[in-house]
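Let's turn to subunit A:
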Amino acid sequence: MTDVLELDDIRLALPHRGGDRTLLRGVSLSVAPGEALGLVGESGSGKSMTLRTVLRTEPRGARVTGRVTLDGQDVRRLGASALRRLRADALAMISQNPRAALNPVLRVSQFLVEGLCDARGESREAATRRARDLLAQVGITDVDRCMDSYPHQLSGGMLQRVVIAAAVAGSPRLLLADEPTTALDVTTQSEVMAILDEQRRERRMAMLFVTHDLELASAVCDRIAVLYAGEIVEIATPDQLHSAPRHPYTRLLLDSRPSLTAKTPVLPVIPGRPVAAYEVGDGCAFAARCPWSAPQCADGEVTLAHHADRAVRCRRSDDLAGELAHATGPEATA
Partner candidate 1 sequence: MPGFVIRRLGALAATLLVSSFLVYGAVYVAPGTPESFLVQGRTVSPEVLVSIRAQYGLDDPFLVRYWHWLSGVFTGDLGESLTTRQDVASLLASRIPTTLWLTAYAAVLIVVFGILAGVIAGLRGGAFDTAVLLGSSVGFAIPTFFAAVLLMSVFSVTLGWFPVFGAGSGFSGRILHLTLPAVALALPAVAVVARITRTAVVEERDAEHVSVALARGVPWRVVARRHIVRNAMLPVTTIAGVNIAALVAGAAVVEHAFTLDGVGAMLINAVQQQDFAVVQAVALVLVAVFGVVNLVIDVLYAVIDPRVQLGGESA
Partner candidate 2 sequence: MSAETLAQPVRRRPLGGDLVERLGPLGVVAAVVAGLLALAALLAPLLAPYDPTVGSIVQRYQVPSAEHLLGTDQSGRDLLSRLLYGARTSLAGAAVVVLLAGAGGTALALVATWFGGRVDAFVGRVLDLLFAFPNLLLAILVVAVFGTGLGQVTVALALAYVPYTARVLRSVALRERRLAYVQSAELQGLSGMAVSGRHLLPNIAPQILTGAAINFGYAMIDLAALSFLGLGVQPPTADWGLMVSQGKDSLLQGYPQQSLLAGTCIVVAVAAFSVIGERLGGRRAGGRA
């Protein structure tokens, strides 16, 4: 079966005073039909920017190279009207803050109908009927009230359900979700996540799921790609990542989360500060912060090496395989 989405060596640079700033340094990945791929990384690692290159909503002036293929179509080369049709039919986006995503002066009904009627060409009556059905499907009980509400009258959780309803309305091939629960109350996060997951599975949609939360990604996604400084450092299934991470950064990412079972006296932190993509020089981008770095890590380009069903970007991954399988203590990272 061919992949729904394929990213091939995506590079992105933003114009900046005193030269362009690179944000993505060659991201390649693929998403199979119905598959959920998680993009995990610290803020600034380029995960949201990767999503935006798929939708072609990157900031004005950004220079993007590489290929984005969606169902065989070269997304980056589509004309304006073909791009609009693609966005209306094949892609849907759920962003972090539903309050910013909805026009504050339009009713929920107008938001939903607009996506079906103006974007997809359905009749207004049919669109309204479908909008009501969709709201019911995402677990909204008082559909009438919700349809008539303005965004400021609804809670963040309710609004994100509305956004999910709008996103799944056309059963798109690919769902793009950018931290869809981060801005919500903790109590509603899991509820909204469950609705999103259920809708996705029912409609067999593929998903690219951006989050900084490795645990959340593990719970929702089939595979996870870990990003660091604008490139993918490891791709694997959640099980593989948890039991045997191959990249030191993944190991440290796993360790820096407080454990639910064991009480740690001091939470391990990754030493140093995150490196932005444009600051990276020669060699491994993580070398400066890596407790296992060796002289050979400092120069040359480190490639993403594929082994069977997983991939890692580390020269020492074979040497370290055993060591990385075990959690590091604070003394190990000091």
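The candidate set was assembled so that all candidates are chains of the complex that A comes from, given by their letters.
Here is the rule we go by: contacts are C-beta pairs under 8 Å (C-beta built on N, C-alpha and C of every residue); 3 or more make two chains touch, one makes a residue touch a chain; residues count from 1.
Predicted model only: the values in this text are computed from it and were never measured.
In the assembled complex, subunit A touches candidate 1, while the other choices in 1 or 2 stay out of touch. Contact residues of subunit A toward candidate 1 in the complex are 55, 57, 84-89, 91-93, 95, 97, 100-106, 114-115, 118-120, 150, 152, 166.
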